[in-house]
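What follows is part of the complex, with its chains left where they were.
Think of it as A and B in the order they're written, each chain with its own count starting at 1.
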Amino acid sequence: MSVDLAAVVQALGGELHGISTTTISGLASLETAGPSELSFLSNPRYRQQLLSSRAGCVIVAPDMEATAKERGACIVADQPYLYFARLTQWWKAQTRPQVDAGIHPSAVIDPTAEIHPSARIGALCVVERGAHIGANTVLKARVTVGEDCVVGERCMVHSGVVIGADGFGFAPNGDAWEKIEQLGAVRIGNDVEIGANTCIDRGALQDTVIEDGVKLDNLIQIGHNVRIGRNTAMAGCVGVAGSATIGANCTVGGGAIILGHLTVGPNVNISAATVVSKSILKPGHYTGVFPIDDNASWERNAATLKQLHSLRDRIKTLEKETQK
Amino acid sequence: MSVDLAAVVQALGGELHGISTTTISGLASLETAGPSELSFLSNPRYRQQLLSSRAGCVIVAPDMEATAKERGACIVADQPYLYFARLTQWWKAQTRPQVDAGIHPSAVIDPTAEIHPSARIGALCVVERGAHIGANTVLKARVTVGEDCVVGERCMVHSGVVIGADGFGFAPNGDAWEKIEQLGAVRIGNDVEIGANTCIDRGALQDTVIEDGVKLDNLIQIGHNVRIGRNTAMAGCVGVAGSATIGANCTVGGGAIILGHLTVGPNVNISAATVVSKSILKPGHYTGVFPIDDNASWERNAATLKQLHSLRDRIKTLEKETQK
């Protein structure tokens, strides 16, 4: 399969310069691209990779136009990375068979569920009583949407996702636990993407809420009554405990844990594997990770860490002694 | 839908006082409840929220009766949180359609599996050869129960759970790995709840055992030959490595990792994201988490942490110098 570069520019905009080949057969990174492939430079730091790239054409920002022209053909666009993202979408539409809307015959859909005719429900999905799936939303294969849960428009829900399992709620009853039935549901906005095997629990009394534009990677756990603000993105293996409220435009790195009943404000960036143990209201970048080391060094430092508080006291004592 | 408060008290006990409205339309927290909603106060610390709540009626403990009456209607019960848990169960039974026992036609059940007639097997479940599902147990949609595995009575198994996949066992064979077939199974007691997409592996030679009343949240990994004692509860994303033995009445916070071949005694509480790297035999509360900080502060402290052992030596040297 090959695509005319002129068609790319016609569809997506940008200015095509110094063209040598007129057709491309694929998209690739600067390092791996060959003469029939289209690549992109998103960060001026990779200027050297641009110059040495064998790509047939490279998408660059206006300030890299002169440099790019030294090398060969280029498309100049204001935001090359965004342009590239749209190019992947266009490319997919050109090269892959369209999949029709509709419900796969193997899916199990409760008759009271409402599924927009433009939605696509994959093989072996389960959509329970009273659930609602919005326009142009795609459930890939083997997704569960529980009772009364709502998924908005243009969402992409990957295989194995479970929306609307019971939140984890029990009251102590002597040594045993008494179940608190989870009477709320899950409400998911528009343009949300949910990665494979991720779970979003239904609320206890009110709903768990995922706002528009949120992007969740794979194997994420969202507890009951969590609220995640617009356009917040979370990488894989994150866990968010019940009743946490997370603001808009946050990013959460892979494997981070956010404890329950706390608030993370908007525009907060949490590093991978960090434990958010208290509310964070000020925008910024937060981290808490034990640094990796060779095991022997780690053992020494970790052992000393258990005496850290007493070391501080010994420093205080020394300071007093020295001041005498 | 609305429910008469007298019917609540008749079903669940407690004393109804100072009633102004006779019907309620829902359950809600103190903060969000309106005049037609029933709420509860589980902790005397929230006294102020009680006084300002707009709830139509509040469930309180006997020692809060006087305060609650100042505000309006209340139900007095010995354990308000337990009362509330039972209320959610009663409420669900009143307001949601009953789901009949039986096997969904889309489930794939091996003819040698034994399923109690009062059990409910959801859509697209797989129950393999020789498995046993006890009375009144519910498998929600898309659950796998592997060969010879046993699930007790009154269990609730959420969507996507995998019981009885092979434990992770391989013997080194030069650079490669030779599979150790997992010849044990999984035995799950009564009144166990298992959250969405959680996995419980079959044992290598003997069985993996989950005792009565255990509650497991979503996306938990239980390795082969683990034993979890009665009524222990684990939050989401916990991993328990092979052959760990965990006592009764423990709690394990979300994202904690328990290493293999160790013992955690009864009545141990592990904080979220803590790594249990050795046996813990003494009841108590244990933690090991790097505290979150702004990224710049974290970077400075984490870098210094790699020198911690040598800092201790420098303190020792200083102490000797100072004592001269």
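The criterion applied here is as follows: a contact is a pair of C-beta atoms (placed from the backbone, for glycine too) under 8 Å apart; a residue touches a chain by one contact, two chains touch by 3 or more.
All values derive from a computational prediction rather than experimental measurement.
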item	value
Overall copies of the shared sequence [whole complex; 2 in view]	3
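By definition in this document, only the chains that are shown with their structure count from here on.
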item	value
Separation of chain A from chain B, taking each centre as the mean of its C-alpha atoms, in whole Å	26
Residues of chain A defined as touching chain B within the complex	108, 124, 126, 128-129, 142, 144, 146, 160, 162, 165-166, 168-173, 175-183, 197, 199, 201, 204-206, 219, 221, 223, 237, 239, 241, 255, 257, 259, 271, 274-278, 280, 284-291, 293, 297, 300-301, 303-305, 307-308, 311, 314-315, 318, 321-322
Complex contact set, residues of chain B against chain A	26-29, 32, 79, 81-82, 84-86, 88-89, 91-92, 97, 104, 106, 122-124, 140-142, 156, 158-160, 191, 193, 195-197, 213, 215, 217-219, 230-231, 233, 235-237, 248-249, 254-255, 272-273, 289-295, 298-299, 302-303, 305-309, 311-312, 315, 318-319, 322
